[in-house]
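Worksheet for the structure shown next.
Note that one protein chain is taken out, while the other chains of the complex remain in position.
Chains here go by letter, A, B and C, matching the order in which they are written, and residues are numbered from 1 within each.
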Amino acid sequence: MDQAIYFDYAATTPTKKEVVDEMLPYFTTNFGNPSSVYSIANKSREAVLTAREQIAKAIHAKDDEIFFTSGGTEADNWAIKGVAENYQSKGKHIITSKIEHHAVLHTCEYLEKQGYEVTYLEVDEDGLISVEALKNAIREDTILITIMYANNEIGTIQPIKEIGQIAKENGVLFHTDAVQAIGTEAIDVKEYNIDLLSMSAHKLYGPKGIGALYIKKGTKMKAYIHGGTQERRRRAGTENVPAIVGFGKAIKLAYNNREDNNKKLITLRDKLISEILDKVPYSRLNGHQTKRLANNVNISFEFIEGESLLIMLDMKGICASSGSACTSGSLDPSHVLMAIGLPHEKAHGSLRITLGDRNTEEDVDYLLEVLPDIVKRLRDMSPLYED
Amino acid sequence: MDQAIYFDYAATTPTKKEVVDEMLPYFTTNFGNPSSVYSIANKSREAVLTAREQIAKAIHAKDDEIFFTSGGTEADNWAIKGVAENYQSKGKHIITSKIEHHAVLHTCEYLEKQGYEVTYLEVDEDGLISVEALKNAIREDTILITIMYANNEIGTIQPIKEIGQIAKENGVLFHTDAVQAIGTEAIDVKEYNIDLLSMSAHKLYGPKGIGALYIKKGTKMKAYIHGGTQERRRRAGTENVPAIVGFGKAIKLAYNNREDNNKKLITLRDKLISEILDKVPYSRLNGHQTKRLANNVNISFEFIEGESLLIMLDMKGICASSGSACTSGSLDPSHVLMAIGLPHEKAHGSLRITLGDRNTEEDVDYLLEVLPDIVKRLRDMSPLYED
Amino acid sequence: MYTEKVMDHFSNPRNMGELENASGVGTVGNAKCGDIMRIFLDIDNNIVKDVRFKTFGCGAAVATSSIATELVKGKTVEDALKVTNKAVMDALDGLPKAKVHCSLLAEEAIHAALWDYAQKNNIEIEGLEPPKEDIHEHEEEDDE
Partner (left out) sequence: MYTEKVMDHFSNPRNMGELENASGVGTVGNAKCGDIMRIFLDIDNNIVKDVRFKTFGCGAAVATSSIATELVKGKTVEDALKVTNKAVMDALDGLPKAKVHCSLLAEEAIHAALWDYAQKNNIEIEGLEPPKEDIHEHEEEDDE
């Protein structure tokens, strides 16, 4: 990616070189189908076992609680539709939040059309759900609570342990979309009473197109994608061995160096936040100040529009993202920013900077240098801004 | 894969070196999320466009009729469940055959539990469906015919053009699982009146974990996996860019050299078939003699069991596959071999050899040299064999 | 994503700003994405002598505003009225499909400014309709 400074690690990460190296033999040499009988397929089989172990270990699960999927989206779809289908005799009520990823929200909306009822919990101005409101939302026929671990736009981390506790006390299953949390957060599915947890490799320097669903032993979950007997009959389709290997390696690397990595990220993050708020008037931080992913900065600039901001940053060689409607191509700006109470125009003018392993202090300084001028230029152009 | 001779290309293929080389930059350099605004993501976006074109061209479809999936299994699931869901107001009857891949069969069985009715057409001893029987099976409420292009076990190629014609005349949608046919067969979705077609890259020297569903323009097909707006809102999830690139490259290579490749494969195939039948008593060819995939050999040996045969071949450095129940871990031997009328024990003793680009005439000669002895040894061990 | 022309007008917008005593000012908004465009016209002797814009919106919105000001400048009121979103897009060598509506914003902002001019001067401009509340194209249906 040449000279550009990449500040969009929440969108996707480059696959680490060590990870690619680990994957390569499984394309051309150890390419066998793990279901095959002959001994050369042992290598594929063992590689899948190793990756499963690495992933299980990272979240304190057992190996046979990890099921590979094609990514975070499929994991979310499977978790939610799977519980809906397998527990419908108990009830048809699901609780989620207004700030979930679309993989969760659109799945819930789909289920509403199938006759399920969904409660979308509000969040406060920091993006936190209320544990009290959650308790009150639970009914006789509630079968699932699905609340994301950490938000992909504003980085807010939910009180997962409390939610798990409430779910357990009420005999309701708890699914969490941990796609953004995995790799930087310490996750313990047993301690937190998590029944289902979605992951995606490409957010933690692993390859795209591979993810996993943790399914706690004892959970009734049939296959969502039907066919062969792979993944102990729960996820059909020839195993994506190279990607699985890459996922395992990536998650291992992430957790081996988690604390050091986080320390660096948090330093850069906090510098960015305080200096941007300082240098740019009419700006505000979105998301919780401290209950926040180590790599997430999300700031709204009044009077300007996100896509224009992104293009100007791009012209300066900076890659970032926004919650603007123009960027998303959808009718409304980010549902997350709206849910934390931002009015339409402010949601429009948001900038998300997500940090990663290639970022340096110089990158941050450079951004801090160019950003205020760009905001000023766009404000000069804006009919909303009168100074 | 060291010295072993790989004869199981229908299970999976090695990814071609040229294909891996084409994929590599998209892991580490052009790793951007195609949905991003900044210009460095253009490369990912364009790469996906190019691959889509390459795949569309191979089957004579339009670019915007190609939707990427995580493989053949997902494509089959989506095609069948998608039609079921989107056309249920028209009817709930589906026609398929008894020899489909489990990705189709188990999806149909799932739908039966949801209140759909499925007709499973018989096949004759060569594995061909009867076009007459198909016509007779169509009812007022039939919404879908799903018949595979070519069978993965016995290689029989169905009369796709006639089926497409019948589907069209009766206003019924036609889906075909072309996972095994793609790469060696000349496919024209327009000429054959195909509405939906499933593909998988790892069967044609592309990577695992990527496939596609061709959806004819005008077909009502909503998303099966819900979430983001990728694939024109029909398949959510961050695009697996490297794999998509590999798929495009692989299909292009396959169709550029199709006729030469096939000529070579057919020569080896026919030599294997005639010499095995010649050298080994009590053996028979499964599948049609001529309406057969260029690379498929499937032979039953009476009195012996497939897994034992595979292990003995493996000890001689030969990788092949079988329709034995012991191999599949399921209750019954191959449903395909049973459907063409093989009794239980004969189905058990089947050997599938599927040829590919690394195979030479020497490989074939070596197999022909070791196979008869192995069969003899196992027969000597068998309580069913009395000579 | 955008053509060079779009990028040029986005990075060096022409006629950006305001006109103090404009003959007509038009502001339009687009419910689809919450964007706003304002055009200032200075009309003398039925000729658009000067023009300025302010825009809150995407790259395409900025570029269409900019090129639209160039297209109307020097034209008679009647000719300015004929600057369609199609003309704006052509002048920019095209826009991505998802951004067609932004060019409509430009067409409508010009119309709104002309309408304001007509109202202020109590004249009627043939073919000019009162500005719409909300500018958006007919959505293309997801093909089914």
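Note that in this section a contact is a pair of C-beta atoms (placed from the backbone, for glycine too) under 8 Å apart; a residue touches a chain by one contact, two chains touch by 3 or more.
What you are looking at is a predicted structure, and each value in this text was computed from that prediction instead of being measured.
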**Request:** Decide which residue listed in B:S70, B:S97, B:S308 or B:S321 touches the omitted chain of the complex.
**Result:** B:S308
**Message:** Using the document's definition of touch, tell me which of A:K220, A:K263, A:K279 or A:R358 contacts the absent chain.
**Reply:** A:K220
**Asked** Considering the entire assembly, which residues of chain B contact the chain that has been omitted?
**Response** 303-305, 307-308, 311-312, 315, 324-327, 329, 331-333, 344-345, 348, 380-384
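Simple rule for what comes next: only the chains that are shown with their structure count from here on.
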**Separation of mean Cα positions, chain C and chain B [Å, integer]** = 54
**Prompt:** Of all residues in chain B, which are in touch with two or more distinct other chains?
**Reply:** 37, 39
